[in-house]
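Only a part of the assembly is drawn; its chains keep their places, and the rest are absent.
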């Protein structure tokens, strides 16, 4: 069902502008290339308007943020908004420092991203730290589980409605929601938690999916989440006993590279609530 | 024929100062190590004079440029010039933003690099955007092909003459020229376009080749280009069906690591025009 959103990425080859952290940036670029899109990176405020103008989407990731890159994110975000480009916000570390929480909230308030993708702690920090977010149940548990699934689905739908965005909370169980629908996705491997940057890669890839599928961004992001999780399963299946997290990192990107619509359709573990 | 230039790199182990983007910097470092040279990275203006002074060459790559690194490139470039070091300019994204185009042209005008390496779009942007470049046919096509090869060879020779530099335009067919000679190189694999940073790696490697072979920089850069393309072919030949762009990235550097002069002599696909 979700394979068609991947097919659209391969057909349209969207160009994605990334302002992202220097820890995982190389893997983000290779993951975007693996799904058939193209990455370009630029964070200098004097450079980002021109760069984002030639792209179709913008991926804002606040890991290793600094004063220059924060300014670059605002400048690029305003320009992308003006041009009607898709914008994704990855609030890496929101809740871990005041600067990260406030930067993520400022970007939400000013740029109005089409997509927000983080782990449950980061998304909770956005909800709790945001004075403009009213009526959202911020008492959500720390991880999405079968026990709290109904509550978490309501939480993510509520936040998505409040922000007018598609919101993805990723973890052992992934949720991708807008105000009305929530995809519950159970692809992935626990070993992915031992690799730096699978979340950052997903944000880059999800931006490409959103650009290629503007008519249904929520389904497109769900497809990206399922594809990344399935790539983890496929990559893990090829590991030799002496291989570990570093090789798995490569195998996941390799699996994205080789994934087609049928593979995703056959491997997705998705329900809609 | 070109193997001896690789052999000279392995014999002399040149130290290369790189001011390069944070997307592909790790692969640049490992590629330089793979051919037997040594990399050092520094972009802080207060640090670069000392660092470049202990090196033999300087690789300036404007991907993810910022105000600090642009200043660092100028400071390092002037010092390297003063010391008679080899300097390579990689104008990543020239033509994609005004800042990148103007930075690349400023560096050409001030530092007078020995080598300029980019794709055809970037090199065309340098020609079109440069007021000091007269008499160069800037109507070159968007990609080098068998159909426009004579025209492109004339274009790259003309730009090389105008700048007093060795100019490398890389793509499906690679051209490496000075005013008088143009190497036409047909090594490589199309799958290399799905890996971020093969061009950046080549620029780092080519700087090492230029330092190790000061008597014939053009042939040295041609050797680097052929070696990188051949490494792509060798790396690709070892891929399992489930492997993709991320593993190919590693295999290319591995192939450079294992390449000796005879391998390059046997695998090069080069003609001189």
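Just a few scattered comments:
By letter and in written order, the chains are A and B; residue numbering begins at 1 in each of them.
The rule we apply is simple: contacts are C-beta pairs under 8 Å (C-beta built on N, C-alpha and C of every residue); 3 or more make two chains touch, one makes a residue touch a chain.
Note that this is a predicted model, so its numbers are computed, not measured.
Because all chains derive from one sequence, the complete complex can be expressed as a copy number, which is 3 in this file against the 2 shown.
Just so it is clear, only the chains that are shown with their structure count from here on.
Chain B has its Cα centroid 34 Å from the Cα centroid of chain A.
Looking at the complex, you find that chain B touches chain A at residues 21-24, 26-27, 63-67, 93, 96-100, 194-197, 240-247, 249-250.
Of all residues in chain A, those touching chain B in their complex are 22, 25-27, 29-30, 33-34, 39-44, 46-47, 50-51, 54, 68, 234, 238, 249-258.
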